[in-house]
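Complex shown without one protein chain; remaining protein chains in place.
Up next, subunit A:
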Amino acid sequence: MTIEIRNTIRFLLNDRLVELADVSPVQTLLDFLRIDRNLRGTKEGCAEGDCGACTVLVGRLLGGQLKYESINACIRFVGSLDGCHVVTVDALAQPSGPLHPVQQAMVDTHASQCGFCTPGFVMSLYGLWMENPKPSVQEIEKALQGNLCRCTGYAAIIRAAEAISSIGEVGKDPLVAERENIGRQLAALQDGRRVVIGKEAERFVLPANVDDFAAVLEADPKATIVAGSTDVGLWVTKFMRDIAPVVHISHLEELRRISVDIDGITLGAGVSYTEAYPVIAQHFPQMRELWDRIGGQQVRNMGTVGGNIANGSPIGDTPPALIALGASVMLRKGARRRTLPVEAFFIEYGKQDREPGEFVEAVRIPFLKEAARFAVYKVTKRLDEDISAVCGAFRVTLDGRGKIADAAIAFGGMAGTPKRASKVEAALKGADWTDATVETAVAAFAEDFTPLTDWRASAEYRMLVAKNLLRRFYLETQEAGRVRLDRAVAVAV
């Protein structure tokens, strides 16, 4: 099969078609907007996807449906926008016309003070309002997890979010009203070609499909694979690392598939946290809180489970849970595929079991057996949008007599990789599921882990919390009243 090649990327920017032939693989959307296009409503606050001042909406098609999502322009590469619609704050209201309802609500409730974070809040709230015109306070908080404001204390912003629908109707919003038209324009941009921009080490590629991706990567095994760029973006903006050549994969529909069969869920490696949420929340309600606390909304809209595994963070948001659930990762190199348990993928700090030219194609999460109890706990300094000090996941299966038939326990933040607590598991297996067993087993944490002290937590705290999380898990199986804070965002599907 011959693949046709295109040497430009094309996307809609507000009301215009942009076609670029000369663009760097590390060109961020934020710099492109501000410097190249002089669209200066979008601000830079941190350049690492944590403050949300650069929030814009990106509309993209999945299965013919156009959906707009908030993203961080500071860590999004322009190269990944092929076939997308980028909407910035500059386009929300005409210069002399009335403000957009989201903007008017913010003004009416005195929700801006210094105003620097405000365009980002406007865009996050716009993205929420389009999907959910009458959100609950929890839903608003969830949509704003990725937006920092240092002035207002947020109360007025929440009031604004609640007031939007009393000012305007979603149906009359231009993006909503024009959805079909824009969808057609975006569909017309999808020509099934491989996109190649630049030459040699300054090159980036958007493969035509997943087979093409496999071929491109085999031919160029040193290329940096970029899916959501929530991690790789920082390699560029913070570490100024040279990552070219780059292969973008976030546009590949095959990698964005979610399938559910009788035994479990298969998530394509390009499925974002947001896209995975409904199916995860339905089948693993125990993971809702964890999922809601991964990054902020923008990061969940961009970041992928596949990338979370592939990058091999020692903390990782999903790996401890995936390991405890017995999930596996499906790898592909050319036409050759192999599957291995997620835990086996992490070899040591900074080293994963991925050959040159190989990529993560999917993640397979088996359903829990009926007798299994499962929980995952993320412990952070700040409740939302924070990286775990410790993340512990527990799956314990009891036999008919109250003995522990099986135990799978995995932790992030306790070692150089997400890692199983095998000594603790061994101390549990075969014993009665009792307070005494748990108290004996916690001693084994010291054999499993030698955590580090850093700015997130001391070694001492990490070790104590690891033990206490097992205790919490036990208490939760005993229905011993409230043993967890109820504050965590867990929005019903």
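Here, a residue touches a chain if its C-beta (ideal position, glycine included) is under 8 Å from a C-beta of that chain, and two chains touch if they have at least 3 such contacts; residues count from 1.
Note that in this section contacts and distances are computed from a predicted model.
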Identity of the absent chain, which is to be given by its UniProt protein name, from "Transcriptional regulator", "ABC transporter", "Iron complex transport system permease protein" or "Xanthine dehydrogenase molybdopterin binding subunit": "Xanthine dehydrogenase molybdopterin binding subunit"
Residue, one of A:53, A:86 or A:232, that touches the chain absent here: A:53
Residue among A:389, A:407 or A:441 touching the omitted chain: A:389
Per the touch definition above, residue among A:9, A:23, A:57 or A:106 touching the missing chain: A:106
Sole residue of A:172, A:199 or A:482 that reaches the chain not shown, by the stated touch rule: A:482
Hidden partner interface residues of subunit A, rising order: 31, 34, 38, 40-48, 50-51, 53, 88-90, 92-93, 95, 99, 102-104, 106-108, 110, 112-119, 122, 140-142, 144-145, 147-158, 237-238, 240, 377, 379-387, 389, 454-458, 460-461, 464-465, 468-469, 471-472, 475, 480-487, 489
